[in-house]
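Notes for the one structure printed next.
All protein chains but one are shown in place.
Coming up: chain A.
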Amino acid sequence: MRLIDRNMTVFLGGLFILTVAIPLMQGNILPGYAIQLAGKYLCYALLAVALDLVWGYAGILSLGHGAFFALGAYVMGMHLMREIGARGVYANPELPDFMVFLNWDSLPWYWLASGSFAATLALILLVPGCLAFVFGWFAFRARVSGVYLSIITQAMTYALMLAFFRNEMGFGGNNGLTDFKDLLGVSLSSPEMRLVLFIASALALAGGLLLARAITASHLGRVLVAIRDAESRTRFLGYRVEHYKLFVWTVSAMMAGVAGALYVPQVGIVNPGEFAPANSIEVVIWVALGGRGTLAGAALGAIVVALARTLLTGWLPDAWLYALGALFILVTLYLPKGIVGALGDLRPARKQSKEVPA
């Protein structure tokens, strides 16, 4: 299988054009916040690719991928809090405002590494990766699969949400982390920083897509499909199914963490709401809408829904949720294989009609 197939070529080409075009059009054709908005969409798209990697290829329907996204977001948020320094309301050079408010006198141990940007980059991968590894180790070894696995992934993100709501956890409780000022000494609200974050998001999405494609196009990808379609058969062929699931699950969680980390500086806040079960379920809808098991389709689905949401909240502020719901129902009824799946079905039909002699 080729690494860059047709869908991938079209998607990456489109992504490149938009990455160049959006900054050029901002301020004249597009509104001034277009870059920030588009950067956010690209983070959602990367999260969708991460989910498609496990759901579309290994058959693991995660209803908790929002948790890995949120953990990456919190790691980045913690670094941004430390960058505020003495410019906070309480002007404490060491402690973030919420800790001063809680009368804490020193940083908890798990905040120590957040001062370093390099450590933050490593933790963006390590924190979601370790949680996924430990969770997957127990779940896959116990051969929890199907709907039961989906339920415990949902429980995982719900439990994390409740934990992060607590002030004593040291992550800002209900309010989360916000009031960020700058990143690496450059103001987050400067046009340059916004452009850099947008381009970084586009690169991360392209990199995530290529990594996912490299995995699924390899022999390992065949094994994953075998596990998805006939798990028991695959075991009798001598494959340790749990190892394969654990590998792809951990890679996927790290990818989701990167998406979350890029998301936070572009939206300016992270709070426990990111762990809400509904968020994770929505990711499943993006992937289904774009086309499960197509990678580029998953990214497209995320962007289409996010764009629809933005436009509909403007046009139909009262009814946009209904419009979005109607969109999902229509897609499920008429495009069961998603947008990319439906396009794929059109192609051979056209080819056949050409072969009919005139």
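Observations, loosely collected:
By our rule, a residue touches a chain if its C-beta (ideal position, glycine included) is under 8 Å from a C-beta of that chain, and two chains touch if they have at least 3 such contacts; residues count from 1.
Note that contacts and distances are computed from a predicted model.
With the options "HPr family phosphocarrier protein", "ABC transporter ATP-binding protein", "Aspartyl/glutamyl-tRNA(Asn/Gln) amidotransferase subunit C" or "Phosphoenolpyruvate-protein phosphotransferase" in hand, the undepicted chain maps to the protein name "ABC transporter ATP-binding protein" (source: UniProt). Across the entire complex, the residue among A:Y41, A:F135, A:Y244 or A:Y263 in touch with the chain not shown is A:Y244. Within the set A:I35, A:A70 or A:V223, the residue that contacts the chain not displayed is A:V223.
Contact between chain A and the unshown chain involves residues 215, 218-220, 222-223, 225-226, 229-230, 232-241, 243-244, 247.
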